[in-house]
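The complex appears here without one of its protein chains, the remainder shown in place.
Chains: A and B, in written order; residue numbering restarts at 1 for each.
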Amino acid sequence: MSLPFILIASVTLLAAAAAMSLRNLVHCALALTVTFAGLAALYLNLDAQFAGFAQILVYVGAVAILIVFAILLTRSGDTPNQAILAPGWIYGIAISALVFTALGWAVLNSSALPKPAAPAPEATVKNIGEWLMSKYVLPLEVIGLLLTAAMIGAVIIALREMKTKMEGDRP
Amino acid sequence: MLGEQIVKGMAVTARNFFGSYVSKERLTTVQYPEERLVPKENTRQFPFLVYDGDNWEKGLRCVACQICEKECPPKCIYIVKSKDKKPDYKGQPQLYPLTFDIDISVCMSCSICVEVCPFESIKMDTEFELSTDDRFEGLLLHKQELAKPNAHYHKVHAQDAKDSDAVLAAETAKAEAKAKAAAEAKAKAAATPAAPPPTPAG
Partner (left out) sequence: MSDRIQQVIEAFKHLSLVDKLDQFFVVLKQLVLAGVPEGWQPLVSGLLSVALVLGVFPGVFALITVIERKGLGRIQNRYGPNRVGIPFTKIRLCGFGQFIPDGIKSLTKEDIVPYAADHAVHFLAPIVMLIPVLLAYAVLPFGRNMTIADYDAGLLFFFAVGGAVEVSVFMAGWSSHNKYSLLGAMRAIAQMVSYEIPLILSAVTVVMIVGSLKLTDIVAHQSDYTCGIAHWYVFTPWGLAGCLLFFIAALAESNRCPFDLPEAESEIIAGYFTEYSGFKFALFFLGEYLGMFAIIGLGITLFLGGWTSPVSFLTWIPSYVWFLAKLVAIVFVFIWIRGTLPRLRMDQLMNLAWKFMLPLALINILVAGVWHFMGHDWQRWLVCGAIISGAYIGLGRGLMQNQKLGKRTYRFAE
């Protein structure tokens, strides 16, 4: 463990803890943004430039903004007077422990793990682009289709709302 | 076509940009401290006190009647009446202001004081460069700073000054005529004691 890794990891973990425990939702969202940025720094620390930059572009630039927009549009930014923990927190902990166990088991038993001696593949931007367009073209297209469907759905929902609102306006 | 009008607009602004370097007529700005506009005839800024003759203390027209002090909407005039009387420019004994202060940080240049003054004594000046670094004493004008000769009034508002001089001359003439009539009547009364008392003129 090198010094940069320790620094980045501690900042990321602290921000993640803050995102869970702060009272003000907008503060939580901002702490989550710091977590995303910390993850990006970890990727960059591992020399994965594309993943790191894409993480910043997508998570800091888009997802974080989406989250704060959602918070602002659905409720006021004032601090709510309720407990940090939801009433059913025991179930939450049980489920997250279950998920963690499953993930850990999958990682420990995967075929990729036992041979760490293999040379790291050249994950340059060019290679990633070529793989996305050749070897992994099907997953890419499926994801694209899914996103398009989601977008069309969003547009349709917005359209219907507008129509009913306009009808309601009429006397 | 989309964007056509944008190009036209850009051409207009470009013409203005380059034109302002070529022709001086385009630039309407007057570069103030070096260049100045000639003030308009009706320019008025803050009041001053007119005096006749050379001595500002003796020639002051103001008789401390305090009408302006009472009429001033923002109450920026402060007058202290004298206890004794002094002969004014006509030689009549009159009261005079011991103190006459105008706070021009309060004054709103309405010139109501000018309109109500029966002695043609307070008038509006055109001086506007009165900024100072002392916002209390520097903007409180005292009697001496306020007193300006009639010649100054003629300089800043020639027509108004002429009118005001005419009014004063008419009043003086009237007063003289009255004095004369009174003197004559006195002489007559001395000659013929049975004569009726003289009717006041005007």
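What we mean here is this: a contact is a pair of C-beta atoms (placed from the backbone, for glycine too) under 8 Å apart; a residue touches a chain by one contact, two chains touch by 3 or more.
In this text the structure is predicted, and so the values were computed from the model without any measurement.
Enquirer: May I ask which residue of A:L46, A:I65, A:L132 or A:L147 touches the chain that does not appear here?
Expert: A:I65
Enquirer: From the list B:G9, B:G53, B:P74 or B:G138, pick the residue that touches the absent chain.
Expert: Hidden-chain contact among the options goes to B:G9.
Enquirer: Taking the entire complex into account, which one of A:S10, A:S96, A:T124 or A:T148 touches the absent chain?
Expert: Of all options in A:S10, A:S96, A:T124 or A:T148, contact with the hidden chain holds for A:T124.
Enquirer: Across the whole complex, list the residues on chain B that are touched by the chain not included here.
Expert: Considering the whole complex, chain B reaches the absent chain at 1-3, 6, 9-10, 12-14, 16-17, 19-21, 26-29, 31.
Enquirer: Spell out, residue by residue, where the missing chain touches chain A.
Expert: Against the left-out chain, chain A lists 24, 26-27, 30, 33, 37, 40, 49-50, 53-54, 56-57, 60-62, 64-65, 68-69, 72, 77, 124-126.
Methods note: only the chains that are shown with their structure count from here on.
Enquirer: When the C-alpha atoms of chain A and chain B are each averaged to a single point, how far apart are the two points in Å?
Expert: Roughly 77 Å, centre to centre.
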